[in-house]
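Pasting a structure below so you can have a look.
The complex appears here minus one protein chain, its other protein chains still in place.
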Amino acid sequence: MIDTKIKKFGDGKIINPAGYDFYTPEDSCVVFKAVFNNPQDLNSEPPVFFEQAGPREKIWFDPAKVKAGIVTCGGLCPGINDVIRAIVMELHYWYKVKDILGFRYGYEGLVKSFNHPVMNLTPSSVSDIMTMGGSILASSRGHQDPEKMVDYLQELGVNLLFTIGGDGTLRGAAKIHAECERRGIEISVVGIPKTIDNDINYIQRSFGFSTAFSEAIKVIEGAHIEAIGAKNGVGLVKLMGRHSGFIAVHATIASKHVNFCLIPENDFDLEGPGCFLEKLEQRLDARKHAVVVVAEGAGQKFFDSEAMIDKSGNKKLGDIGWFMNLKIKEYFAAKGKEVNVKYFDPSYIIRSTPANADDSFFCSFLGQNAAHAAMSGRTGMVVGYWNNVYTHLPIELATLERKVVNTEKSPRWRAVLASTGQPAKMLNNANN
Amino acid sequence: MIDTKIKKFGDGKIINPAGYDFYTPEDSCVVFKAVFNNPQDLNSEPPVFFEQAGPREKIWFDPAKVKAGIVTCGGLCPGINDVIRAIVMELHYWYKVKDILGFRYGYEGLVKSFNHPVMNLTPSSVSDIMTMGGSILASSRGHQDPEKMVDYLQELGVNLLFTIGGDGTLRGAAKIHAECERRGIEISVVGIPKTIDNDINYIQRSFGFSTAFSEAIKVIEGAHIEAIGAKNGVGLVKLMGRHSGFIAVHATIASKHVNFCLIPENDFDLEGPGCFLEKLEQRLDARKHAVVVVAEGAGQKFFDSEAMIDKSGNKKLGDIGWFMNLKIKEYFAAKGKEVNVKYFDPSYIIRSTPANADDSFFCSFLGQNAAHAAMSGRTGMVVGYWNNVYTHLPIELATLERKVVNTEKSPRWRAVLASTGQPAKMLNNANN
Amino acid sequence: MIDTKIKKFGDGKIINPAGYDFYTPEDSCVVFKAVFNNPQDLNSEPPVFFEQAGPREKIWFDPAKVKAGIVTCGGLCPGINDVIRAIVMELHYWYKVKDILGFRYGYEGLVKSFNHPVMNLTPSSVSDIMTMGGSILASSRGHQDPEKMVDYLQELGVNLLFTIGGDGTLRGAAKIHAECERRGIEISVVGIPKTIDNDINYIQRSFGFSTAFSEAIKVIEGAHIEAIGAKNGVGLVKLMGRHSGFIAVHATIASKHVNFCLIPENDFDLEGPGCFLEKLEQRLDARKHAVVVVAEGAGQKFFDSEAMIDKSGNKKLGDIGWFMNLKIKEYFAAKGKEVNVKYFDPSYIIRSTPANADDSFFCSFLGQNAAHAAMSGRTGMVVGYWNNVYTHLPIELATLERKVVNTEKSPRWRAVLASTGQPAKMLNNANN
Partner (left out) sequence: MIDTKIKKFGDGKIINPAGYDFYTPEDSCVVFKAVFNNPQDLNSEPPVFFEQAGPREKIWFDPAKVKAGIVTCGGLCPGINDVIRAIVMELHYWYKVKDILGFRYGYEGLVKSFNHPVMNLTPSSVSDIMTMGGSILASSRGHQDPEKMVDYLQELGVNLLFTIGGDGTLRGAAKIHAECERRGIEISVVGIPKTIDNDINYIQRSFGFSTAFSEAIKVIEGAHIEAIGAKNGVGLVKLMGRHSGFIAVHATIASKHVNFCLIPENDFDLEGPGCFLEKLEQRLDARKHAVVVVAEGAGQKFFDSEAMIDKSGNKKLGDIGWFMNLKIKEYFAAKGKEVNVKYFDPSYIIRSTPANADDSFFCSFLGQNAAHAAMSGRTGMVVGYWNNVYTHLPIELATLERKVVNTEKSPRWRAVLASTGQPAKMLNNANN
């Protein structure tokens, strides 16, 4: 059974200066499993709970002595600036924290020797940043030495550290937290998980995802127009999704124009009877055009296994979009059939967009709840969201494994098959 | 305790022709309450469940004998066409239902004597309708005689009826269902609740709401620009929300530019110490500009109580936006202070928008699940959504009372107060 | 014959510090009339020329001694910030002018006793303002005493004054210029005409107009959706256009969904045979829905002649949109026919939008050319645009009379009639 317990420095003793009308009870929680095959199953296994986020009536840190720091790491994602703004506004106006630092260029900014200037974040400096995509703090990839980072935090007197980033970033945050524990110093380390792919386990939704798939369907619309604009037109769109195809799946369901949706969770072969290229050919024969969406992590088996590792320790992926662009052309050329493939690779366009309204709303709460959690003395955790409630989640749990599209039993995947008309399996092995 | 049991004509006996890889178990359910003050509270009261929606392995109706009908009633809302499309596609491609009728102009279309033409809905006729706002079937307000409607359904041989509409529409659907029961005929009546205000009880989210508040923040941005563009500029925006201020609340939280958010759930006075006009004046004195958002149902106490009732039986509301426009001008004129109020009334602009990606995604599942429910022989129900699962809900439960913004204990309302800086109460009575 | 001569303090003597590769010749010009009934007509009347705008090789003012001021007056319009930005960037980077002031709240900002703070405009303060609608300087309506304004300009040492505003503003600029002449001081007064209505004579296009009619067609699309969404649905849209219906005309032609386009230049009657209401009824009888666009200055004959005058001296208009909303409802009520009018009044939404790409491009040149003109010692003029060339125009000429839609002989109006199918005349008099 998973361990959902959140670390804290102790029970809060200071009255929350925010003066809110109501506070989240200290032990408020949300149940993990809400859906059952039938009502009798409710108590068939011991329930798991996640702690609920929110302001606590008693807090741990004395606002007058708080110095907060914010850092953003990894690739851009819609909503980062919204989260930064929410943390700053909550700390400043409600907790009366006056010292808030912005570290530049990811974890590099936490290492003194890089000499990156540290920004002062104030309500007026962050007031309008939500209208802009990206991160006002800028970002970098790659790990830094936890000791050096804690050295600098101590030198600056930072006692709340907010890290906005993905898997690698959260692992880095766990190391910073461990180093703080080792030194016996009270620095609250609170993460806000950033993954445009929506692939963090035990978290129902990650910020930027709504914006991303919204932007993706605009591109798919273009691919559809190109596809119907030429004989045997194929609009081929590569979307984000290194390990999980949620963006491709949601965009497919929302756009209605996709005929093939290829994701990392669903193995496929290109050549052979019943496989992708044959199915594409059948589609073109029947309708003269097709739209293909492929998540960047799909079909990685087609590439050399000795892939490189990037600075964050992520496996570098083979470019499946470009690869399929070539393979489709080759296949039809070999058959002497005309095909007009138009290849779309919109990843940077999508991820640099400002957050849409839903994500902006969502990021406000993520940032505020991060501030609440840190001020209450919680640490080694991230802010999550489960059954529509904001939660606290141990970093370890958030980075344990990835959330993936269930291609066996989820309504989502069934909806993809229904909308595209693609076969459930496009594989060469005997069982299909 | 609420009754969540769904009526059905009997247990399905026909193998679902869709041939899906997996089906929702017949009694699959989702628990109503997932959040507790502490883990020990889990079993403090008997749990309530909602039936989960989804395709069943055995269905009730023989597809070859099914004739389906769809009707849309009440005001426009983003996503209606997406729902229509999803019902048609699911019935046609997966259940092999070939006869699907579209009734025009709401319940009028179900009364033969109106002579409205009935449309044939096919995949090709609905294929691209999701790109268009509104309803391809058009709509009307007002009740019609259930006997006449059932007469016409019987004459046409319709045995599945899908009603897309709000409160009044669902009550109408309940009457049609009752009339069918009285006659002992098997017509499945399944509603898809439409309320841009997001105010249906036991339903976590209603379609069109995401689009609506997204559009609303664009208008609020304009109001902000007008407000800062003139001395003592006031951007006053009336938003939808007859009984519940969800659109105003979400738009306020997402946009960040709102200084006063007035909703039906939170009583306020205009004049008097600590009341709205004084607070607005203080804001203008301090900052020279202000943005005010008011839900259409707010402040109805200022109007004559003998309000008219519209054709759907809804109380007609006094125009609080226009009223406040006047009151603000009067107040400052009386004080000899310049004020520049710019009034925005964007309701029709917002509601005629096509669904955004999130709503489009959501509507696909609502429509598909409505088709599943009807084919499985369920009736007298609506398709809902709870704890992120699509559900079946008895019509009575859906229309019992409205969901409102909790202004005492919800993070949402706290976020409004935090973002606007407005006082929790702007009332004249002694307790403030 | 019109007088197009531009005043200047003298021939430039200082080498332009911009160091451009080429300069506009001092007397470069564009011919007024380019279209003729046949080639022989070319010299049938003496040609009129406008001076071409652009940087001159020799300038009048010594950059080291220049102090510039910018003021924005009247209603908001897309592109104001783009113009401000362009003036500041051109003066700062190319002419090396370091003192640029922004006067707040229109001409009030030029009157010392109002005590409005004066802003310092620098490249970094204006760098991103084009992404925002409105005016960073804010605006006001109304005239101020030219003597007081020149007093303050002299006190501050301003010798270049840029006024961004409409008709009234330009008249005010002419008075400031006259007062400077009277005092014998060299303050260059250069206007950039702002009229969202596109109604300035001898100027082919005014900034903000492209954005305005682009936004307008989105609203018309909503009106169309509402119109087809109800029985006898009428989408009624009031658009800007006090004296000239260009926005209504362009939006009608671009959107294709408009059935009646009513503008100030084309008189019409409501009641009587062949008049508007009868024609609307015929349209509804035939097609069940209609979209009506009305410019705010249309149909003013229906209002009391003793209209008020606003602070800028503009006649206040009766609200023709609301009036027609009522009249249409009354007409059909009297006939016992159902009609569903949805009224759209999007003016503030439209005018607070940021400039679109075309306007942003256009505003860059307007602002740069204003800077060039002022530095070259020209004054009492505005920057115009004619036959696709930026021009200098005496203020008097720009404010002499308004440009209107030619409803007798223009392809534009013919295109409106072709697209709407409305009669050329909807009047009661005998000649129709």
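Residue numbering begins at 1 within each chain, and the chains themselves are lettered A, B and C in the order written.
Just so it is clear, a contact is a pair of C-beta atoms (placed from the backbone, for glycine too) under 8 Å apart; a residue touches a chain by one contact, two chains touch by 3 or more.
Small disclaimer: the values here were computed from a predicted structure and weren't measured.
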| item | value |
| --- | --- |
| Absent-chain contact - pick from C:3, C:21 or C:155 | C:21 |
| Absent-chain contact - pick from C:135, C:169, C:210 or C:353 | C:210 |
| Touch criterion as defined above, residue of C:147, C:358 or C:396 at the omitted chain | C:358 |
| Among A:28, A:52 or A:140, residue touching the chain not depicted | A:140 |
| Residue of A:35, A:156 or A:230 touching the missing chain in the full complex | A:230 |
| Where the missing chain touches subunit C, by residue | 20-22, 24-25, 27-31, 34-39, 42-43, 47, 49, 52, 54-55, 85, 89-90, 93-94, 127, 130, 204, 210, 213-214, 217, 250-251, 253-256, 356-358, 360-361, 364-365, 368, 387-390, 408-409, 411, 414-415, 418-419, 421, 424 |
| Touch residues of subunit A, complete complex, unshown partner | 76, 105, 108, 132-135, 138-140, 219, 221-223, 225-226, 228-231, 233, 342-346, 348-349, 352-353 |
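Definition applied: only the chains that are shown with their structure count from here on.
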| item | value |
| --- | --- |
| Centroid comparison with subunit C (C-alpha atoms), farthest chain | A |
| Subunit A and subunit C, separation of their C-alpha mean positions in angstrom | 46 |
| Geometric centre distance via CA averages, subunit C-subunit B, whole Å | 41 |
| Multi-partner residues of subunit B (at least 2 other chains) | none |
